[in-house]
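Left out: one protein chain. Kept in place: all the others.
Chain nomenclature is as follows: A, B and C, assigned in order of appearance, with residue numbering initiated at 1 for each chain independently.
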Amino acid sequence: MADLEKFRAETRAWLEENCPPDMRKPMRGEEDICWGGKRWKFQSEAQKIWLERMAARGWTVPTWPKEYGGGGLSKEEAKILKEEMRRIKARSPLESFGIWMLGPALLEYGAHEQKAHFLPPIARGEIRWCQGYSEPNAGSDLASLQCRCEDRGDHWLVNGQKIWTSYADESDWIFVLVRTDREAPKHLGISFILIDMESPGVTTRPIRLISGKSPFCETFFDDVKVPKEHAPGVSAVVGELNRGWDVAKYLLTHEREMIGAGGSGAIGGAASPGEVAARLVGVDETGRLADPILRGRIAEAEIDGWAFLLTMERLKDEAKAGKGMGAKSSMLKYYGTEFNKRRYELMMDAAGSDGLEWEGERSEDGKLARSWLRTKANSIEGGTSEVQLNIIAKRILELPDA
Amino acid sequence: MADLEKFRAETRAWLEENCPPDMRKPMRGEEDICWGGKRWKFQSEAQKIWLERMAARGWTVPTWPKEYGGGGLSKEEAKILKEEMRRIKARSPLESFGIWMLGPALLEYGAHEQKAHFLPPIARGEIRWCQGYSEPNAGSDLASLQCRCEDRGDHWLVNGQKIWTSYADESDWIFVLVRTDREAPKHLGISFILIDMESPGVTTRPIRLISGKSPFCETFFDDVKVPKEHAPGVSAVVGELNRGWDVAKYLLTHEREMIGAGGSGAIGGAASPGEVAARLVGVDETGRLADPILRGRIAEAEIDGWAFLLTMERLKDEAKAGKGMGAKSSMLKYYGTEFNKRRYELMMDAAGSDGLEWEGERSEDGKLARSWLRTKANSIEGGTSEVQLNIIAKRILELPDA
Amino acid sequence: MPLVLTEEQEMLRDAARGFLEAKAPVSALRKLRDARDEVGFSRDLWKEMAEMGWAGVLVEEAFGGSDFGFAGAGVLAEEMGRTLTASPFLSTSILAATALKKYACEAHRQEYLPKIAAGDLVMALAVDEKNKHAPAKTALRAEKSGNAFRLSGEKTFVADGHVADKLIVAARTAGAPGEEAGITLFLVDAQAKGVARERTIMVDSRNAARVRFDGVEATGDDVVGEIDGGWRALEGVLNAGRAGLAAEMSGSAQRAFEMTVGYLKERTQFGRPIGAFQALQHRAAHLYCELELARSAALKALQVLDESFEAAGAFCSLAKAKAGAVARLASQEAIQMHGGIGMTDEHDIGLYMKRIRVAQEMFGDPAFHADRIARLRGY
Partner (left out) sequence: MPLVLTEEQEMLRDAARGFLEAKAPVSALRKLRDARDEVGFSRDLWKEMAEMGWAGVLVEEAFGGSDFGFAGAGVLAEEMGRTLTASPFLSTSILAATALKKYACEAHRQEYLPKIAAGDLVMALAVDEKNKHAPAKTALRAEKSGNAFRLSGEKTFVADGHVADKLIVAARTAGAPGEEAGITLFLVDAQAKGVARERTIMVDSRNAARVRFDGVEATGDDVVGEIDGGWRALEGVLNAGRAGLAAEMSGSAQRAFEMTVGYLKERTQFGRPIGAFQALQHRAAHLYCELELARSAALKALQVLDESFEAAGAFCSLAKAKAGAVARLASQEAIQMHGGIGMTDEHDIGLYMKRIRVAQEMFGDPAFHADRIARLRGY
């Protein structure tokens, strides 16, 4: 404990000294995130310095091993770092799919050479990664993916299409699920491969959503040659050939927990539908929301939202007490995303015609309407609600297969 | 048209003259229904006279052919009779499963001898019938029924158990679905057979429901011998041997339309949840129900109930315009019964602790609570809600089989 | 009156469907949107519709209308809902035509109804002032000065308000906001001095405007209905609009559902069409029932408007509430069942969700009308 307190004191001092004042201002939105990568244009000198200083200590990825560019911190230390950063409202120095997804996958499934080659540039924000999982005809049935990867001796030849490749148009590399054995049963025969986006034959096209512009892209692979080794001893394939499904599943579970938690993260925030509605709709002479039926629906939703937050807290506490979360992450994903959709429906109800504006300053270019529409994807991306319910039915309730 | 007006005038005169005053009083409840049968004890001389007079004209079953004890009326005439009876608030002279179910089945599938033998005693209220369809292990999957019926030359030998045989303990005869061919695919090999309840080996036991006493029984067949012919030329089997499923399906559709309409019939009645709630919960100073959240839920339910009533009206009008109702009867059954459950939940909410009393005068022996509990069966009996949704999905939406 | 379409109405429906699918499919709305069209609908198309009698659907034949009645107007609204057709049908042919036909003086009727029927006049109803529909809370002042009135205040969510030639404005000539008494409807020229209009680009790419009135002059001749007693006319006009929107939403929801059921049959996952999954089947079957209910409620409201206009209030609230709630559910299920593809702007289904959201909000959302029904039923 004394060690941890010492660590806290040192961390606090270091942060105080090294975190530029501009990096202590709250982010205004997604545009203030530092994503890194070859083509990254720093928003400010402060953003650049902050990244460099944090990366130098390995604190962009505090729990990764030091040899791979991480901070080598224990869970407890990482928690202290987070707390201390929050204390001074320090922004995150770097976010990326490399940190969230590829890193964990490599740490779990990668060979030492792969980790040594790929992880440090992620930690330093030099290489920006995106992911290539979904395909137009795969969707929830991800294992039916068709993107072909053929063995051509010294290289792999990749042909096919990926969809929902977030930020593919701004990324340097992509990790892709490809079919390397077309004869095998569908969950087998899939591999997890790393591809340089600058390879000839890779093209990408942004997808416009019903909510407007989005980070999502379609990415096409047209006779793309991928070297078997990106550097001596650094295989392009992560994990065993044809066993990429294991890696994918690992990351999907990871992602589900993130989305489940994230999708509901805002629930506890300041913008409760009740408060929003009281402001937008007004209250009557008894102090109750002027729209009594909306009021009832909001109160019922707040009860569910609150109980859901407590359930997240409980599961976290249970996990600390050594009980794994397992398939319960599907519950968080399912309930959290469905709740978030409901929350935005209520906010739209409260906002009325003001909330329907799509352009212009008054509505901040339709901020609420666009957010509302965007939530509709919550229960689709990262495993649909239907898939989560299937998982709960099968794995938790152990109901029989159809 | 002139004929119909003449018929109306004559009918009105006849009813005026022949309907005893006591039979023009509203029924207090199920206990005032005249069911007939060998063991029937008339409640009053008036009930007896009314039945006799109506039966003599065939007006207990106005549209059945005269040769089988019916009134031989056209649809239009039957409608006029109904209207004129309603005008003077005349009670129904006779109700029975013979009228509702066996009669229509015999008229559609029976031989002349069967009709001549069985229908007139039904029309006169001399023989009371009950139905034997369900079995404990069949349920929604009625075609999987197991009650065995073996050919023993001059008689059938029946062994097995039926459940939900309403009023079996007070009935004289039972129409039963039995398995006559155990090798055939399950929908085939079923026959529709008529059995005298006094046959040795038939026993019956009332079922208590969660709502209390009920007309339902379990009926057991233990080596019951059923003559091949109940009288010369009068086969015990209705329709073709092993094709009883057709008869059963015909009656199930018939029943579904009745339940769909009946389960929702009360919606339009005086006791709207809103009015009930206003009486039980009270209103606040603005005249709104004192419980604002209950009020909202009730208003939303009333909207659905009202729209449902209009849909029944529309389907009826469409049917008149020559468009068959077809599988839409499943919609009425599904929505009507689910709505009725919801309606009683709201009435229980409005009644609060008063509605939870189970005995005693104040609550009329728990009338509301028992009705509430009884509604829970609405979406189970006569084809569960799940079965209705399957039917809509398959037959109306033409969605593929699993 | 049987709760079914008459033969004449069925013919109208078939003709309308054919015309709209050919001339005004969803892609037409998309084009208007992407071109950032300033009008927001095609004036040529509207002229064609007028020639078919649609613009004057409520207008007497003597004034050049087709006089199909509210039920006929509902048929057209439902069909336009199916194709998300942008036109001033609601604002002009339902709202304004109802106001003029039912409440205006003969001079106004003679002047404007023929122009409406001919497709030469676009009118708009300016009632809402805040984010939620609350007509009794009308606060825009019409101050009497001599023989004239001066209108000052703001209106919002005025459908077609940015291109309308004339505005029907709910103003307060007496009483206080919240009171039904003291409201007067004025017919105001959109070009009149003191009128400032701002087009608001809405989520559904259709038209609406915010309109500022800055001492706009009007006289007693410009009044529709009674001075201080405009509430009855306002309610009547709004009821017609609500029933029309219910029919429109019923059409949009129906079409979104058809697209969804089609997708369920065609999209394969885990080796079979997703429509073979029972959980989706049950949700689709439930939604089917709800859509049938919405359709019944809308048709009934329109029929009652034709038969006993003054008694239609509760029926119009029923229709607006039910159709709004069902259309919302239909659009939500449509997106979810379409999965990722439904989230893309490229796919039409999202446009249905957007239009339904706006139609659901306009002239009272389901909560507003549920509350109104509860009040009408005395609880």
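In the analysis below, contacts are C-beta pairs under 8 Å (C-beta built on N, C-alpha and C of every residue); 3 or more make two chains touch, one makes a residue touch a chain.
These numbers come from a predicted model, not from an experiment.
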Quiz item: Wait, the hidden chain, what does it touch out of the ones we have here?
Solution: A, B, C
Practice problem: Taking the full complex into account, find the residue in A:E45, A:E83 or A:E275 that is in contact with the omitted chain. | Solution: A:E275
Quiz item: Among the options B:R28, B:K75 or B:R208, which residue touches the chain absent from this view?
Solution: B:R208
Quiz item: Taking the entire complex into account, which one of C:R232, C:K265 or C:H282 touches the absent chain?
Solution: C:H282
Practice problem: Just the residue numbers, please: which parts of chain B touch the chain that's not shown? | Solution: 134, 136-137, 139-141, 144, 163-164, 207-210, 212, 280-281, 291-294, 297, 341, 345, 348-349, 351-360, 366, 369, 373, 376-377, 379-381, 384-386, 389, 402
Quiz item: Can you list where chain C touches the absent chain?
Solution: 277-279, 281-282
Quiz prompt | Footprint left on chain A by the chain that the document does not show | solution = 272, 274-275, 277-278, 283, 287-289, 295-296, 298-300, 302-304, 306-308, 310-311, 313-314, 317-318, 320-321, 328, 331, 334-335, 386, 388-390, 392-394, 396-402
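In the analysis below, only the chains that are shown with their structure count from here on.
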Quiz item: What whole-Å value do you get for the distance between chain B and chain C if each is reduced to the mean of its CA atoms?
Solution: 44
Quiz prompt | Centroid distance [mean C-alpha coordinates] between chain C and chain A, Å | solution = 41
Quiz prompt | Sequence positions of chain A contacting 2 or more other chains | solution = 292-293, 297, 402
Practice problem: Please list all residues of chain C that touch 2 or more other chains. | Solution: 277-278, 367, 370-371
